[in-house]
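This is the structure I have questions about; it appears just below.
With one protein chain held back, the other chains of the complex are shown just where they sit.
All chains are identified by letter, namely A, B and C, in their written order; residue positions are counted from 1 within each chain.
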Amino acid sequence: MASKALAIIAGVGPGTGASIARKFAKSYSIAVLGRNPDNYNPVVQEINSSGGQAIGISADVSDSKSINAAFDKIQAQYSSSKLAAAVFNPGGGFVVKPFLELTEEDYSTALKSQAQGAFNFAQRSIPLLLQARGSSEYPPTLIFTGATASLKGSAKFAAFASSKFALRALAQSLAREFGPQGVHVSHTIIDGVIDIPRTKAWVFEHEDAKLSPDAIADSYWYLHTQPRTTFSFELDLRPYIEKW
Amino acid sequence: MASKALAIIAGVGPGTGASIARKFAKSYSIAVLGRNPDNYNPVVQEINSSGGQAIGISADVSDSKSINAAFDKIQAQYSSSKLAAAVFNPGGGFVVKPFLELTEEDYSTALKSQAQGAFNFAQRSIPLLLQARGSSEYPPTLIFTGATASLKGSAKFAAFASSKFALRALAQSLAREFGPQGVHVSHTIIDGVIDIPRTKAWVFEHEDAKLSPDAIADSYWYLHTQPRTTFSFELDLRPYIEKW
Amino acid sequence: MASKALAIIAGVGPGTGASIARKFAKSYSIAVLGRNPDNYNPVVQEINSSGGQAIGISADVSDSKSINAAFDKIQAQYSSSKLAAAVFNPGGGFVVKPFLELTEEDYSTALKSQAQGAFNFAQRSIPLLLQARGSSEYPPTLIFTGATASLKGSAKFAAFASSKFALRALAQSLAREFGPQGVHVSHTIIDGVIDIPRTKAWVFEHEDAKLSPDAIADSYWYLHTQPRTTFSFELDLRPYIEKW
Partner (left out) sequence: MASKALAIIAGVGPGTGASIARKFAKSYSIAVLGRNPDNYNPVVQEINSSGGQAIGISADVSDSKSINAAFDKIQAQYSSSKLAAAVFNPGGGFVVKPFLELTEEDYSTALKSQAQGAFNFAQRSIPLLLQARGSSEYPPTLIFTGATASLKGSAKFAAFASSKFALRALAQSLAREFGPQGVHVSHTIIDGVIDIPRTKAWVFEHEDAKLSPDAIADSYWYLHTQPRTTFSFELDLRPYIEKW
């Protein structure tokens, strides 16, 4: 199976990242990155035990040395695989505080986790995606996960919104630079609460009020399968009852 | 087959509308609306001769009487079918002229074709989509086709941009009103030249420089299949080499 | 005084339009257009009795014949005046209703009042503004009044949002066509309740919670005075306590 194409997903815990890994594992070998192996080990094992192929690597996207070491490991492990898709999905940097209570570190951590982390991830992914052109069924794809705060700054969200706006700017810049070269760069707007273990206890008035991680994963797969005649850059995703 | 669910597509010529009709005909009975039967007859025949079910009705969306008559015919023909999806895709109102050369009629025709036409279409579709909730595999869906000019007014595009901005406002308003009621309302941004008979002679420097109507249709089908936990409102679609 | 430059303001009642007329009357002869003379007569008299020069003309912007007759009268009255500024500020077309209760006429009236009305007004204003280049202290200016609904479609606002989106598209298109020719085209986003006779009874928790019509007028004047090196297209205006 070493020659199966590869998908790399950064930011894999028990929620969206795991669903994306599962979805892409139906077609590709998988490498998942996360800070805490406890978060990604279950999905790695699940994929491997159900006929797929996955590895997990502990890495901090905001640290370029850590990201570089992770990509080196991935390339050693999957030396003959082309990179079909790379997904940047880390949750770091989320902080909700009145502005005058934010610390300098709160703010810089948000920028590092989302913007600098995405920069580090893209610097290593894009050369591999460029190499993969022509060899894969679908155009090589790079997807970034955005949020409501990617489009709107709000009271108490100064740090998170700054980091998510920056991430969106990066994604747009990459789409405009590498789209014409045949790499599909997309950005999603996840606008609502995702139905993951951490939010299980949150009860809403209406049924189906939380985003399904599997449906998010389906949308990422859909974006990946678009032909280069018909690329989407941005896709918003929200529960039907969400105010927006 | 009378009880198969129904899809109605307004604005069917030999391009995007026909591809959408073909795609949705794999799952649904189809009714297509167009001003000129010569434009929609080929796809209607093609669907019927390949095991699907389709009817074509000559109608002018900008004329509420014409739209009402068309919907009455559709409901008579498919009396036991629920409306699974409605797509508003007419091309009318496109005009490119310096502002001072635009006539009052150029401007009002654009508004009538796109905005008033979409209003007429939505007034008849939405009650049927509301009725269909619960009976269909996917949430009942209403999709409007937008363009580059939906987001940006440009020199010489005053009429077309006004009409496409208005259409987008309508789509957003409907999404915010009927989304929470379980009807999925979406709007697409078609940003580029579509590869249809009328544009066959337009040659670009790069391969694959035109939008594929079949890929557009796939994206409409993807939007239709999203569960209500995870609705998209807006999807941009463009060829990889398009400047944006 | 016949040779003083001229400002034309469409949509003058006792609120914003009157404040704009008063402000511009300090420098220019004024022509105000409104459907009902009772609405604009007080400000016309006030300007004339305090040393300014103003005329009021009853006109319906959505009717090109009415607009053309009004401009003919203005040109007859102020035959030697250059047009320094034109402001489109009518309030027509505002309707708030659930979509399925909107009538076809509600929707078409909104489009006619805002979009077609602005088209009619611009068709007559722009040739005069082009003629005024070089003769006036400030670049000839055309300002359109927008609203919250110019940027966002909402439940129950389908008609009004469609018309205000269309107006914004027109303004953008004109700015991109005539800006490089030296005519300054701007669009404002009035985001909140204006403090006018009609809203006097609306009480808010906070002081100063309504937009001041005089401050809006100051902002229009500021836009008008911008040199062509440094034009603004869009200006949002809202009370400090407004949610946005």
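In this text, a contact is a pair of C-beta atoms (placed from the backbone, for glycine too) under 8 Å apart; a residue touches a chain by one contact, two chains touch by 3 or more.
All values reported here derive from a predicted model rather than from experimental measurement.
Partner chains of the missing chain, restricted to those shown and counted over the full complex, are A, C.
Residue C:212 is the one among C:75, C:154 or C:212 that touches the chain missing from this view. Taking the complete complex into account, C:184 is the one of C:124, C:152 or C:184 that touches the chain left out. For chain A, the residues touching the chain absent from view are 64, 98-100, 102, 104, 107-108, 111, 115-116, 119-120, 122-123, 126-127, 149, 152-158, 161-178.
Residues 139, 176, 179-180, 182, 184, 195, 206, 208-212, 215-216, 218-219, 222, 226-241, 244 are the ones on chain C that touch the missing chain.
Everything that follows uses one rule, which is that only the chains that are shown with their structure count from here on.
Residues touching across the chain B and chain C pair largely coincide in numbering: over half of the numbers involved belong to both copies. The geometric centre of chain A is 46 Å away from that of chain C, both derived from CA atoms.
With centres taken as mean Cα positions, chain C sits 34 Å from chain B. Looking at chain A, no residue sits in touch with two or more other chains.
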